[in-house]
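What you see is the complex with one protein chain gone and the rest in place.
Our next item is subunit A:
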């Protein structure tokens, strides 16, 4: 821990604040995931950790290690980019699966499939095609 003693206050203070912000948001997200009642509400809580929760910790790391090594250390930003790009895939998958299940069970709490289209036939097939149409189009 001796090399951390050399860190001046103007680096240590913002780094510590960012670290507390990031880990605090992640903790709140985990807390929300455990506490919230419906599945769809719970979808929102972990995104605290994957957005500014990650960003805060990553920025703190960039700041501290850039100062310690005397050069810009930026590879941590890649963590943030990849977390940002990959979480939507999982969340959409979970959300759509839950929606499909609730509709199959005839739950009144979720909106019906399609938009003012009475025929429900072939929804699963169309869903698969639609799901494939959006995410892999990322360059």
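Rule of thumb we're sticking to: a contact is a pair of C-beta atoms (placed from the backbone, for glycine too) under 8 Å apart; a residue touches a chain by one contact, two chains touch by 3 or more; residues count from 1.
Following the convention adopted for this analysis, contacts and distances are computed from a predicted model.
Undergrad: Unshown chain, UniProt name, "Hydrogenase iron-sulfur subunit", "Na+/H+ antiporter subunit E", "Amino acid ABC transporter permease" or "Nitric oxide reductase F protein"?
TA: In UniProt, the chain excluded from the picture bears the name "Na+/H+ antiporter subunit E".
Undergrad: Could I get the residues of subunit A that touch the absent chain, sorted low to high?
TA: Within subunit A, the residues that touch the unshown chain are 24-25, 28-29, 31-32, 35-36, 38, 40-41, 43-45, 47-48, 50-53, 74-75, 78, 84-85, 87-88, 91-92, 95-96, 99, 110-111, 114-115, 127, 129-130, 133-139.
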